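Heads up, one of the protein chains got dropped from this complex, but the rest are sitting where they should.
Our next item is chain A:
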Amino acid sequence: MRLINSKDHYGLISILLHWSVALLTIGLFFLGIWMVDLGYYDDWYYQAPWWHKGLGFIVFLLVVLRWIWQPIAGKPKAISSSPVWQQLAAKVVHQLMNLAIVLLAITGYLIVTAKGESLGIFDWFSIPAISKLSVETSDLVSKLHLWSGYFIITLASFHALAALKHHFINKDATLRRMLNL
């Protein structure tokens, strides 16, 4: 199996990057929604945010890696049977999902560092705060974090439904080539 993409195939690296970002992002979304309502005596009260921060950082790194990797690996051609508007819509959704991840990473970092504390990534290292935020800004930032989460899950649902539609209705290679089948 090739590592690099070809005209009509994704290579192993692109496939792994795609699915790891997808699974981690969905996981982080549900982890985030769940952890904010945990009771103080819950075992996961401190554990869940610890994972959320660490994994969030990993996803951000993976997305940066994808950006670096994509021009190196080349991009398979769009499935030519799709109408132009669908190819365009797919591109817009891809870029909006990237944007949402960047927003999630930035706002997540700002929530933790709002008062000058650093952001701990697992127990490996911590990222220091750049600036302190006012209460108003900090509340806005945490809303933005939540909304970006809902936004990316909505986009990912469209993205997944479109892939399934290609697979079952159009019966083309869209989904298969991302699964290396």
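Everything that follows uses one rule, which is that a contact is a pair of C-beta atoms (placed from the backbone, for glycine too) under 8 Å apart; a residue touches a chain by one contact, two chains touch by 3 or more; residues count from 1.
Methods note: contacts and distances are computed from a predicted model.
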item	value
Chain not displayed: protein name in its UniProt record ("YceI family protein", "Trehalose transport system permease protein SugB", "Dihydroxyacetone kinase subunit L" or "Sarcosine oxidase subunit beta")	"YceI family protein"
Per the touch definition above, residue among A:20, A:126, A:142 or A:170 touching the missing chain	A:142
Sole contact to the chain not displayed, among A:17, A:31, A:101 or A:114	A:114
Contact partner of the left-out chain, one of A:36, A:61 or A:164	A:36
Absent chain, residues of chain A that touch it	36-37, 39-41, 49, 111-117, 135-136, 138-139, 142
